[in-house]
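The complex is shown incomplete by one protein chain, all other protein chains being positioned as in the whole.
Up next is subunit A:
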């Protein structure tokens, strides 16, 4: 294998929200690491020159939450196909959910996923460990051994840890290993059988509803448990005003409480389910517009720590069913940046703040070095044009899973290229 040539990105808008950098300049990559960046770099002899044409060069995105089909649901998505979609979406680091078949509750399984991620060569996959054995919500799993094996944190994926006692144990035990527990905040007894947010629309469609309070009450309970245990709880895909208010207050109190949201919850409202559109059936379900606006406000005021893709691959057969029977979840890898940039174009967020939610802020939460344009760091890079328009078309998205809730959405902001450790993996 010939040694990697140096690469120099010229005429870029260098954007590193973690360092407060937003300036025109060049960036030099040598041996897969960021060697230097600045306004006036010379072009080294023999280096490959990437002319950026004024486009934004930023750290590769860190996706805090994505379900992959492996192991167990390869018909929906494989790690290989997810990596293709992630590269096209500018994602270079991805945290994979553990509620697979079997669940990632054993160090060997976790290492399997880690190895499969390394084999892609384009994406660092950081698996969550199952918070409970089999993600069944009963007994907590071996946090210590799983952490040693590479678990980034602990979660039961798209299942809520329902019992207060189990959650208490998980939060307190996680403290011993300096990690945190990710909750799917939804009271299961109120959500069981539900297909849409309870209210006028679900009433008209005759769909079983999930009251929005199912989210807030789980958040309230787990905040109380975080106070009790001094453990760190992280709420995933928060989607309601009431839950965000509770999280805002908990943060002000100084508790170890963090949260993320996902693009559907600040870009779509419940009307996207229209006449039984199953591609817009998500978990948690899409909410009314007042909640969507509250999510936008929480992105702007810092309550939300990260935007995650919340990627949930599905096969057409999982979705071509009557609404209540169709599986919940949408793809999100290829649209993560574009939908986030829509909030920049909508003037709700400044570009550096939006990008921070996809880079340095999830990195800080996870304790990662990635997500920065730091000299000496791996050259995980994203080049994008914030203005270039494109249209989301289910059926023509990169990767295997095509169940995008954003089908037909026109976007401004397109990934031009993605680099993993200095190697071009997209564009």
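Keep this in mind: a residue touches a chain if its C-beta (ideal position, glycine included) is under 8 Å from a C-beta of that chain, and two chains touch if they have at least 3 such contacts; residues count from 1.
As a working rule, contacts and distances are computed from a predicted model.
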item	value
The complex's invisible chain, by UniProt name, from "Metal ABC transporter permease", "Metalloprotease TldD", "cytochrome-c oxidase" or "Aspartate carbamoyltransferase"	"Aspartate carbamoyltransferase"
Selected residue (touches chain absent from view) among A:104, A:167 or A:207	A:207
Residue ranges of subunit A at the interface with the undisplayed chain	198-200, 202-209, 211, 275-276, 317, 320-326
